[in-house]
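To start, the structure itself, in structure tokens.
For this view, one protein chain was removed and the others were kept in their places.
Up next, subunit A:
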């Protein structure tokens, strides 16, 4: 169906949004520099308007998809009339143009949210924050309009039907993974804007960190969920049961996560102790720059993967220039302003400050190693020094030991106090937990598999070393005259957030350790009537059939699975689909998920004598990987709900605000 105006309205709304972003980027910053309240007051309405018009543009594109308007090039290339409506709606971000539009929409949404929920910010601070976010938005909207316009028409030769969405993307994963990931990526622009605003205003006190912390936590939580969803999606969609490939595109999302993790810890130190001020600013800049770099890597077409939709060098160049300007200007500003605000706050080597410093150093080293492994091949290629690839062994060899060291310090973190903790105290609080972790960790593989395994023991020991001291700390802190429950209720939400976040890491570590060491994969030839035993389960192929789906043909196999000699059995039905529009084959995995194990059956190839190559896998504890990530994200959100952030919001009544303002002005 061809619609007359919808894409044009969308295009026009996009242009208005760009102009509004321009005003939002220039006027408030100029107003803050020249102390003109009227100019600063442009920030809020512009943010609202920009969000509104981008939402209109986005809705127009979605409408074009839903109405099958194949005169729009973007729709014709990425959709098909046979596609179910929910994939049509999510196909909007299953391609380059639409996903950059989503990026911009989310940026505008964050910007709008900041303007709504930061009424207690001093006027000039808010103006600067909104200004910086406006400028970032200008960059991206210009990118959309000048290089990746999603509203381009194919006139007058309108195709009969669309080329269809890549079958790999026709999945629930597409509906949830990109928006979550983008919420995280783009969310770091808020803390970046706060850091730049603090540099511009010359007010690098602890105040900006208190305002920026909740935003950073939320962004980090979204990114955590986004990465976990991506890993889960790859696990069942690609048909061979891997959950992390150290693929450059995955690394692109891991890099801001690592830097962001360092950032949320360093923000804590700056807020509570006033230390690491310049460092925190630098981390905020780094984190957002890595988000931008991730976007560049994925969107420029320098990488070949399901994520790299476009191969247009002008786009790559545009983002590279954008990245260069952002990083260059931020670092220049940092170099000019940061030394002026430096002042020393002392702390002892046995203190929470010091442990968080170690946390930051280790996380930065991890970031750098991943960055090196990701960028090195691209760099060599760009300089014509040969085509190489850096494989997973490189990342594992570095990442795993660094994680172990990080976790050793992580166990001590919650037990320590700010400024100084006597060594005797720290030892008293941790020795029992350490011993218990060691003993349980060493016997755990024996109990689980009857055979000792060093790597599994190590994984369990460090996971318990994170959890047990925290449990002891919780026990000690919940002591209360009115009983334990009252004691637990008295603990702050920020503390609970920390507990959940660290627990999440431990759960993920258990998942990674067990599934990496005990997963069983069998590739076998199977015909009807053949049986295979894997990890105590018997898989019998009972039927091979053909089936027609809405936009594909499928070979399906029925596999009857029985555990041991048990009478009960269940059926798994993997499929091999052929998507008609692109003639592209796809493996549809049959999964039997469980908290302690997944069964995974995939059809490989038709061997043409009535049998198929089948991939059968037993994956113990694989769900823990993603469960841990969800716990981490929940921790991040819980910490934001803490009373001390809410108090700021309730302090909106004029009297208290009037008292608060002058005090802030004097600091």
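One rule holds for everything that comes next: a residue touches a chain if its C-beta (ideal position, glycine included) is under 8 Å from a C-beta of that chain, and two chains touch if they have at least 3 such contacts; residues count from 1.
Everything that follows uses one rule, which is that contacts and distances are computed from a predicted model.
Missing chain, UniProt name from the options "Cytochrome c-type biogenesis protein CcmE", "Nitrate reductase-like protein NarX", "ABC transporter permease" or "Putative circularly permuted ATP-grasp superfamily protein": "Cytochrome c-type biogenesis protein CcmE". Among the residues A:156, A:202 or A:386, only A:386 touches the chain that is left out of the figure. When the whole complex is considered, the residue among A:333, A:578 or A:591 that touches the unshown chain is A:578. Screening A:336, A:454 or A:607 for touch with the missing chain picks out A:607. Note on the undisplayed chain: of the listed residues A:394, A:418, A:448 or A:495, the one touching it is A:394.
Listed for subunit A, the residues touching the missing chain in the whole complex are 239-240, 304, 344, 346, 349, 357, 361, 365, 368-369, 372-373, 376, 386-391, 393-394, 397-398, 401, 523-525, 553, 576, 578, 583-587, 604-609, 613, 615.
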